[in-house]
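For this view, one protein chain was removed and the others were kept in their places.
Now for chain A:
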Amino acid sequence: MAEPIYRYVWRHTRRQQIWMLCVVLASIPTLYVSLDLPKQIINGPIQGEGFENADATLAVLRLALPGFLTGGEGVELFGGFQLDRMEALFALSSLFLALVVLNGGFKFYLNIYKGRLGERMLRRLRFEMVDRLLRFPQKQFRSLRSPEVASMIKDELEPVGGFIGDAIVQPLYLMSQVLTAMIFIFVQSVPLGLVALGVTLVQAVVIPKMRQRLLVLGRQRQLTARHLSGRIGEIIDGITSVHTNDTSNYERASISKELGTIFLIRFDIYRWKFFVKFLNNFLSQATPFIFYMFGGYFAIRGSLDIGQLVAVIAAYRELPAPLKDLIDWDLARLDVAVKYDQVVQQFDVADIAPETLQAPTAGPVPRLTGDFDLNDVSLADELGSQLLDGVSLILPLGQRVAAVGAVGQGAEYLAEILARLSLPSGGEVRLAGQPLSGYPESVTGRRLAYTDAAPFYPQSTLRDALLYPLKRYPTRTESREASRRERLARMETEVSGNSTLDPRDDWIDYDAVGAATEQALGREIAAVLRIVQLDSDVQRFGLRTRIPTEYQSRVADPILRARRAFRSLLAREGMEGYVEPFDPDRFLVNASILENIVFGVSRMGDMEAAWTLMGGHARAVIGEAGLREPLFAIGREIAETMIDIFGDLEPGSPLLRRIVIMRSDELDDYRQILMRTEGRALTEMAEADRVALFRLALNYIEPRHRLGLVDAALQARIIEARRLFQRNATPDVTSAVAFYEGGAFNPFATIQDNVLFGRISEEFAGATERVEERLLQTLDELGLSELVQKAGLSFEIGSGAKRLSLGQQQKLSLARAILKSPDYLIANRSLSVLDAETQGQIIAATLERAREAKRPFGTFWVVNVSDHAALFDRTVRFRNGRTVEEPAAEPLADERPAQVA
């Protein structure tokens, strides 16, 4: 792809460029005629030339071949219409209008056509860059800064795409306009033509020179801006080390320095830009002066008629715009060529994988049989130290192998080589009789599975994260050809050379999992989640999720049955004290005051948002129930206590994280609010202060915050407020909140709230675990655990899976490796953060699955705890980058601790 931009443009847009040239050629005659017409109008009908006799007529639209073509007299093709003076004026003026419209039409058509071409090329370029990124060799990623690459594809390619539409046609089109006008002027008057030519030459030569400087500055600006975005990215990624080392001020200083550099460059650009503009404007506006003076002189002397003078001035007015565009175009060309080269160079990486390696492959890939055959494999790092030193091994694909060795002794490097994440610097790796490097990813990516200790997950649901490895090729396509929009989108995708596979199709490879239906897939997922001990986590996520809409009508009754069954189970086990039931006449101790007043669930999932929406009604209810003063007092009390407790801690103290009821950075705000509101009546306070104090009060939960602020009298008032809130609910309120109703299923509440229909007491130790366990048991007995799992899988794991613990992330990574039913599983210290016992259990369960006759797989499992090697068929020990004869006689001295905090 490292070809010059013009070759690239020509290769992809040859036909379109030629077509545009034809359009440009077709536009020249109309332009010329439209320049010539004003002269005819002024000289003819207006000044009366040729109309000296009252009944004289003028031939309009007369067509003739010029004399020089035919030799001698011109040949008349069409005699034209004979019109009198007034008729001729109207006809010629109308013709002029028609030509103006036609010229505009040409311009419009060309602009749209170029725009579309440019957008297509931008799409193609961006796609090609990402395509290449996907084929980069693994080692390339160590030196890549992701925000920089992203900004290259996003921002820097944009002008390149826009330019491509203009690349060839724009200069020719503009030149044709300039030349037409220039020739026209010369035809009218040679001296005036020379003046116009002179000024034009000055503009065309001097101004680009000055703009060169601008270009250089622009490039500097781009480089510094890119650097800045890289720096910001680094700050975000390294925020922990900023906080733990008090280096925030160093970061501030370095950003300030960068911004200073950018400022100077930008200001320089600014000055040059406006100077050039000034000069340009001056030249183009001063020239008419020459025309008025000299043109007027010639006209008075009679060597130029008025029509010609007006036409020359009009034609000259046509000149600056295309000329300026032409200069701009030339600058853009230089600028874009530089940008294009920079980007293309970045993406022109040596030993990029050939396209065939990742070619989309439909249908199943046959199982691999045989073994991994490693012959004298070695690996050196960038500094040349041997990480692996002459390893020769035969790893049968059906064999479960444990690799043992302390970190850095070589096992993990070999795992990466087997997974093709790094290439050996010496020796040969063969898989099933062929070199490993020759396999397309459709084989290695489907038949081998790899999992390590630091999996990455993009923002998605748990289900999508789990099924990601199964998305290789659409398995069930939907026909969307019906709509015009879809057809257009598809056509555009094809002409831009993008992937025509549609991510909206069902990509899940059900066959690979061995599941024919959605339900069977659910069962397979359940089995795998059990193996990695993620099942109860998922079930617990499910409890806290709403029931997916498509199941709601079906499960309302079973859920209500579960509610009753659960109640009696609690009673049988004497656990009623653990749950505080939803009762419209009872204050919920384990809920915030806000939840007590609203006594329902937000239909949009976020109670605070719903509350703001219901502002007016909520205020009225609080006032009517006489809660305004008490809530305000509670808010003040909370703020005072928090400032009393936490106010003296120095900023950044880890103890500040434990405020919970407000954010630690709000302490100062509240300190000020308290001062402002001291001794004032509610009505005298600023609205914002009132809201802030109410917010504290509304989020207060007695057993959690324990400030003793809610007494029986207040509880009674809150119950009263609850009644008013529900009775007088406006349509706004009912559309924002679904109230709890005894004996009814609430589709907006979580599964847990629906079955529990109450709150778990925060007071009792272990209440949550015990109650959840009973809940799951009840749901399971009623056959609802599948539903709970489904709901749990819809859990949003957050960007980078921040909402999962590291242990859960590692388990998930193993789960999806097993789910894809590989022939061989390479696990690279993949469960490192779990305790040794759990690791052992998960390994044992995985190996049991690996031995199932239905879809057996072998392993190369780099274990964290050497004792676990006993669970495998065979053990390979690593020391100093070499394999040690097995079984090893001596235990490893520096074994990595089982548990890493």
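We adopt the following convention: a contact is a pair of C-beta atoms (placed from the backbone, for glycine too) under 8 Å apart; a residue touches a chain by one contact, two chains touch by 3 or more; residues count from 1.
Heads up, the rule we're going with is that contacts and distances are computed from a predicted model.
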item	value
Among "Cytochrome bc1 complex Rieske iron-sulfur subunit", "Carbon monoxide dehydrogenase medium chain", "Circularly permuted ATP-grasp type 2 domain-containing protein" or "Cyclic nucleotide-binding domain-containing protein", the UniProt name of the subunit that does not appear here	"Cyclic nucleotide-binding domain-containing protein"
Contacting the left-out chain in the complete assembly, out of A:D644, A:E684 or A:E852	A:D644
Contact residue for the chain not shown (choose from A:L134, A:A362, A:A609 or A:L655)	A:L655
Residue, one of A:P366, A:G384, A:P651 or A:G708, that touches the chain absent here	A:G708
Residues belonging to chain A that touch the chain removed from view	589, 641, 644-646, 648-649, 653-655, 658, 702-708, 763-766
